[in-house]
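Only a single protein chain was left out; the remaining protein chains are all shown in position.
Let's look at subunit A:
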């Protein structure tokens, strides 16, 4: 089946992102495709390129990127939620006159309309909330 996950919880403050990541690996292990993870609300902090947790703790940003690398999962971030929270890719940083970008590929800024699209094009959409 084609799965999509919606992550609404920020990393290191709620379990939502950890639950979603474990669900993604379990779904893949059962032969499903986790085609998209959509980050919304505080969930957008999962995409912070500047995240630098201690080395003996799970690195969620890297773990999401690894999911993209090994399984092709699209990592989509709501642009409106991201800009409010200081998560900008190079193009948005330039547009808003900021000195640096905090979001890089494989994460991609996208519109909320994409979430509606996901709900119609994937067979399952599972929400992980704070």
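Things to note:
As a convention for this text, a contact is a pair of C-beta atoms (placed from the backbone, for glycine too) under 8 Å apart; a residue touches a chain by one contact, two chains touch by 3 or more; residues count from 1.
To be clear about the criterion, contacts and distances are computed from a predicted model.
Going by its UniProt record, the hidden chain of the complex is named "tRNA 2-thiouridine synthesizing protein B" among "tRNA 2-thiouridine synthesizing protein B", "Phosphoenolpyruvate synthase", "Dihydroxyacetone kinase, C-terminal domain" or "ABC transporter permease subunit".
Interface note: of A:63, A:93 or A:126, the residue touching the hidden chain in the full complex is A:126. If you put the hidden chain back, the residue from A:22, A:69 or A:95 that touches it is A:22. Against the chain not shown here, subunit A presents residues 1, 3, 15-16, 19, 22-23, 25-27, 29-30, 32, 124-130.
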